[in-house]
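Omission of a single protein chain aside, the complex is shown with its protein chains in their original locations.
Our next item is chain A:
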Amino acid sequence: MKPSRDQKIWMYEQMHTSRYFEECIEKIYMEGKSPAFNMAKGPIPGEMHLSNGQEPCAVGVCAHLSADDIVTSTHRPHHVAIAKGVDLNRMTAEIFGKKTGLSGGRGGHMHIFDAKVNFSCSGIIAQGMGPAVGAALSRHMQNKPGVAVAFLGEGAANQGAFHESLNLAAVWKLPVIFVVEDNAWGISVAKSASTAIEHNDARAAAYGIPGHFIPGNDPLAIFDIAGEAIERARRGEGPTLIEIETYRLAGHFMGDAEGYRPKGEKEALFARDPIPKMRQQLLDDEDWSDAQDQELVARTHARVDAAIQFARDSEYPAPEEAMEKVFV
């Protein structure tokens, strides 16, 4: 499946938006955290897992989804949320802990929920998979269209929930796609030290469903394979497991010294940064100019800057609001 020019530009724009968003968050996160790094301090407190480098996974898959389709994501959710069309202002405000945030500051960066576009995420590894299976089941039982996509890291593929969800989705032939973002690391543990096989797509065979491995962090290849899998699910032919080789250009979380990385790894990954690569592809293969490129970049920056301004300008919730929304 090949993306149209518009789809390519959409993917490219989402990747830029996501990357610039993370770059801004990274900077703001460090505000107020000097002289000694203390996670609790500054306008963005708590853990922060950035998605720099993993944008192709988000855009290549979400290019095929509408707001009506369901996505569950992980502790590293921003790129997927952006590509799924989560309200950027309210997501940013949530990350800042503001009253205007998606949950009024209750959830924060690891608990982004935007019901309008059927997006949610969770900080417990692999636990987004069951809910994706359930959402797909719900669509099936209600005879409603729509597919569910569960994003997860390669580390999550060693959880029980991974295997149980694959089997359940397969045996009930549900419209769900499991997307493993293989960034080679689970915190400090290399994939090779934690996973008995090289690529997780092989595990699909154990559940009798199609499995695909996509090398090279390539948005066009991801668009192709994910598109086929999603079409297949929409036709009622059941789940697919996809593993994508991607790059974590940031630390596991902000404050990670990354001492576990082999020398030169980071540099090699940056040399393969998917965003400049896609820019070059557009310039080479499409009717795309430097001027158009600059305009797109300026547009994404303006959008992100506005979201951040919105978050900064918003009020904090009143402390007592903590007691609300436990039940509805």
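By our rule, contacts are C-beta pairs under 8 Å (C-beta built on N, C-alpha and C of every residue); 3 or more make two chains touch, one makes a residue touch a chain; residues count from 1.
Definition applied: contacts and distances are computed from a predicted model.
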| item | value |
| --- | --- |
| Per UniProt, the name of the complex member that is left out, chosen from "2-oxoisovalerate dehydrogenase subunit beta", "Aspartate carbamoyltransferase regulatory chain", "Amino acid/amide ABC transporter membrane protein 1 (HAAT family)" or "Phosphate transport system permease protein" | "2-oxoisovalerate dehydrogenase subunit beta" |
| Residue, one of A:Ile187, A:Ala268 or A:Ala306, that touches the chain absent here | A:Ile187 |
| Listed residues A:Ala36, A:Ala115, A:Ala291 or A:Val328, member touching the removed chain | A:Ala36 |
| Of A:Ala115, A:Ala271, A:Ala291 or A:Met323, the one touching the omitted chain in the full complex | A:Met323 |
| For chain A, the residues touching the chain missing from this view | 36-40, 45-47, 97-98, 101, 105-111, 122-127, 155-156, 158-161, 186-189, 193-195, 255, 259-260, 316-323, 326 |
